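Written out below as structure tokens is the structure these notes cover.
The complex is shown incomplete by one protein chain, all other protein chains being positioned as in the whole.
Here the chain labels run A, B and C in written order, and each chain numbers its own residues starting at 1.
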Amino acid sequence: MLQVFIPSLMRKLTNDKHVVEINATSITELINKLDIEYPGMKEQLTEGNLIKDGLSVVINDEISNNPLLEQLKDGFEIHFVPTIGGGNY
Amino acid sequence: MTQSKTYVRCVINGEDTEFLCEPRQSLLECLRDVLRLTGTKEGCNDGNCGACTIMLDDRIVTSCLVLGVEANGKTITTIEGMASPDGLHPVQQAFLEEAALQCGICTPGFLIASKALLDTNPNPTEEEIRFWLANNLCRCTGYDKIVRAVVKAGEKIREG
Amino acid sequence: MATVKKDYKVIGSRPVRHDGVDKVTGKAIYSADFSISDLLHGKVLRSPVAHAVIKKIDTSKAEKLAGVRAIVTAKDFIGSSDKNIETAEDRNEGETTRLKYLRDNVLASDKLLYIGQPVAAVAATSSHIAEEAVSLIELEFETLEPVLNTTQGLNSKSIIHQELETKELGTKVPGKTNLAEHIQHKLGDPEEAFKHAEIIVERELTTETVHQGYIEPHAATASWSNDGRITVWCSTQGAFPARDTTADILGVPISQVKVVPLEIGGGFGGKIPVYLEPVAALLSRASGHPVKLVMSRKEVFECTGPTPGTLMRVKIGADKSGKFLAAQAHLEFEAGAFPGSPVAAGSYCVFAPYEIPNILIDGYDVIVNKAKTAAYRAPGATMAAFATETVIDEVAEKLQIDPAELRLINTAKKGTRRADGPVYPTIGCEEVIKTIKDSEHYNSPITEPHVGRGIAIGYWFNVGLESACTISLSKNGTINLIEGSTDIGGTRTSIAMQAAEVLGLLPEEVIPSVVDTDSIGFTSVTGGSRTTYATGWAAYEAAIDVKNQMITKVAGIWSIDADNVEFEDGVFFSKQDTELKMSFKELASKSGAPIVGRGSVSKGGMGAGGGSFAGAIVDVKIDPETGKTTVLRFTCVQDAGKAIYPSFVEGQMQGGSVQGIGWALNEEYFMTDDGRMTNSSLLDYRMPTSLDLPMIETIIVEVPSDGHPYGVRGVGEANIVSPPAAVANAIYHATGVRQSRLPMNPASITKGIQDHRSDILNSMNC
Partner (left out) sequence: MKPEGAELKWIDYSSPETLAEALTLLNEYQKDAGILAGGTDLIVKMRADRINPGQIIDIKSIPELNQVNINSNNDLTIGSAIPCYKIYNNSDIMDLRPELKDSASIIGGTQIQGRASFGGNICNAAPSADSVPLLISLGATCNVQSINGERTIALEDLFSGPGQTILEPNELLISITIPKKSDLSGANYIRFIPRNEMDIAVVGTGVSVTLSSNKKNFESVRVSLASVGPTPIFVEGIDKEVSGQEINDESIRVVSNMSKNASKPISDMRGTAEFRQHLCEVLTRRALITAIERAKEA
């Protein structure tokens, strides 16, 4: 099971659930399963099967540079966070 | 009046030097653009950062506020003239050993100014160093290691 | 305190930096020093107004001036002669907008969005002629009401970008607005938790725009050759990002652009964006000559990214024991003329040093008619910490708990869940606070009147990103290390030292070079405190690769299995046969296929190694009659994970601390009501001079980061975060007056003291 943390601004889709448990081995699979359980999630998270601009995926404690390629393991935490704007680095 | 260049003759880093410049060109422009001595840096072009500090006869000045034509008959030392064939000047050596530079753009100005201080006062107090160098801005180091380097260079010079 | 046990030979030593001699003899070539034959000089026409619609740009008079070779405007971006140009039209809507913003910031197309925005550029045979030509360009425009702060931005009818819609996590919220993005982090149930708080402190604070203040103005030279290849020589924090952005703006493939990074005279985040590079390239294409553009100091102040003014409200609730129960932050940051203030980063950092179960953070990225903000050392974190850390000082006072103790009670540690969700790996927050609490400085008595002491803690999350490094072994046993990280302050050496450690070499036996974008793999910016961390990691891997190739080579010479070969203290030897030994140098001299090692890493985008915590202790003396602040003593404490090159770790700590002191006391943009900066010189923009400061004491804490081979944590940024708050707290303890605005200049301190006195008198009268 993956611990998927739902950003506050998306919790309207999960009737205010903060954390949901999903079984998946990739972010794509995760998002598809999320969308089945909570319709509209996919539209919130992706654009043309890619993670939306302005959105970053944190796997455990670091933002992933290419989340779609990451191999997800049981017990991982997944977070969706706003991308750092402003060319901060 | 026709716009013609002016002939300037001076001594730069011990060499007799002649060049032509427009009267509106600053000595800094002449050093960098005409003579290609780019060790002297431009940070503000209005005398407030000290990156363009050079020795003009017996005194440090910001070369952005000197006209090239004013150099006629003068003696100038720039950073390119500080080290000798047998090695770095003690101030240069101290800046390296004390890690007194980070980006390095303000360093030539600091070195020229620090050397001028130590030439007249090889044993300055921290306060004297900070006062003398107040016309040289550094944004990287917080000045701590620069002050230490000047003190260390003073010791080296006093040891001779 | 946790420290790295392993004793190293090179790491932790203090060699002379590799580029040192060139930089103390004036030989190092910085961007403005560069020259090339057939060179033209350019100047830029800039917007005289903060908000307007462009009606006409007439360059005819300027074109007639003798010596003028080319004039370009935004029109020149379109219809490039090049066949394989990917134009804006090929992109999706988001990309098209992003590209328009990028282009408009280097040459305005339809609107003027801030004073100083580039409008047209001239290339001529001399900079004097170019400047004269610029003054002959006629610009007609229709002015609009300017929007100059977040309050105006959120309330004014004046809309800066008609197409702009507010984004929430990448999703658009319909409606015309100047609010580019709303960010929210929510943890637990703050609303409920505040109800149980023994005390609640809530304050509103503001900060003014400040500039990175690097001493080297931006400069770029570009040559667009007839085969379509573009070469750019410039001063940048990232040659590859500069290449990619320049190619993007020009609409050419990245393979067509080569960026040659010259020495860089300071950046602090401000030399990540490109300003001059694409314009110089357009001028070069139009004129057929290489073209050089150099900014004046005034242009640097008015037209390059400062870090923004902010309006912040922070609220913290604690129980009797001092435990924080809940915290809330409302952060409004000015983005400048285009989206992208550091409010997202500020939102990550605002409560980062503490374990607080219930948090609500709202961040707002507001478009205003000012220059587009750029990163400045721990972008956003310094303003946020000014708010949080002064509020915490007030909580400590109300609960009569020592400020360091209060922070210790609430310190974040490994496993603490942050407001944005993730939990921390190994971090050094607690160790930094303990070090402050136990320090001689913090425990020394204060005897003089009008003297106060303040402390504060700051966090920067640090980044990893991509770095590449190659190492070639020379026959004499030295190595050439090729990297792509531009060196702003000694990273050639901090990277070389990590390779030297692996191969048992001395630092001077490694010859590091920072090369152009055609000569090394992609390397991200020198920023985010990532260079010693990530490029150092790549150098480590390249060195391991070299070592393994040498092991294979020597195994071949001895005809034994490579698994039986070991390398220690510069000697290769066989695990079985003690006779079989060969020194690194001897093996290097043996002929055979050249040995070239490769290192290539991609590390976390944010929170690399858990980031770095830093704290400040500051003693100030206030002249009660003039409000002038004298910094008597300053100590910076920072977790470096493992200090590879301590001299330059200290240098980063001292430099960041002093930038923070300047920000605290005197640095600010003075703006007129029509959006003009009135102090755009190094005389009136008051960065600290040597005479404004004491020595800056440093204490390096070493809590190794998880993952990095040496436990490194980037130290470039966290050190600027706490000083303004620490100084504010010190000023309070010296005067009894809380400061709620940066900078805390003599006039505002004096006014505070006078108002405070009259308050006391009034209260006595009643």
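Everything below uses one rule, namely that a contact is a pair of C-beta atoms (placed from the backbone, for glycine too) under 8 Å apart; a residue touches a chain by one contact, two chains touch by 3 or more.
None of the values given here were measured: they were computed from a predicted structure.
**Q** Taking the whole complex into account, name the chains on display that the unshown chain touches.
**A** By the stated touch criterion, the chain not on view contacts B, C.
**Q** Would you mind spotting which of C:135, C:321 or C:758 touches the chain that isn't drawn?
**A** C:135
**Q** Decide which residue listed in C:171, C:602 or C:679 touches the omitted chain of the complex.
**A** Residue touching the chain left out of view: C:679.
**Q** From the listed residues C:303, C:404 or C:482, report the one that touches the chain absent from this view.
**A** Missing-chain contact among the listed residues: C:303.
**Q** For a quick check of understanding: of B:12, B:60, B:138 or B:153, which residue touches the chain that isn't displayed?
**A** With B:12, B:60, B:138 or B:153 as choices, the missing chain is touched by B:60.
**Q** Taking the entire complex into account, which one of C:223, C:284, C:485 or C:689 touches the absent chain?
**A** Hidden-chain contact among the options goes to C:689.
**Q** Can you work out which residue in C:255, C:552, C:576 or C:626 touches the chain that's missing from view?
**A** Of the candidates C:255, C:552, C:576 or C:626, C:626 is in touch with the missing chain.
**Q** State which residues belonging to subunit B touch the missing partner chain.
**A** 1, 3, 6, 22-26, 45-48, 50, 53, 56, 59-62, 64-67, 69-70, 72, 113, 131-137
**Q** Applying the definition given at the start, please give the residues of subunit C touching the unseen chain.
**A** The missing chain touches subunit C at positions 43-46, 48, 116, 127-128, 131-132, 134-135, 137, 139, 296-299, 302-303, 625-626, 628, 665-666, 670, 678-679, 683-684, 686, 688-689, 691-692, 745-747, 750-751.
Simple rule for what comes next: only the chains that are shown with their structure count from here on.
**Q** For this assembly, give the contact graph shape among line, ring, star, complete and other.
**A** line
**Q** I'd like the Å distance between the centres of subunit B and subunit C, where a centre is the mean of that chain's Cα atoms.
**A** Here the centre of subunit C sits 29 Å away from the centre of subunit B.
**Q** By residue number and range, which residues of subunit B touch two or more other chains?
**A** Not one residue in subunit B touches at least two other chains.
**Q** Which residues, counting only subunit B, touch subunit C once they are in their complex?
**A** Contacts found on subunit B: 22, 24, 32, 36-46, 48-49, 51, 78-80, 82-83, 88, 92, 95-99, 101-108, 111, 126, 129-131, 133-147.
**Q** Along subunit C, where are the residues that touch subunit B in the complex?
**A** Those residues of subunit C that touch subunit B are 14, 16-17, 19-21, 23-30, 32-33, 35, 128, 212-217, 263-268, 296-297, 488-490, 647-648, 650-651, 654-655, 657-659, 681-683, 687-691, 693, 695-696.
**Q** Which stretch or stretches of subunit C touch subunit A in the complex?
**A** Touch list, subunit C to subunit A: 92, 94, 167-171, 181-186, 269, 272-273, 335, 339-345, 347-348, 365, 373-375, 379-380, 420-425, 463-466, 524-525, 527-528, 530, 602-608, 610.
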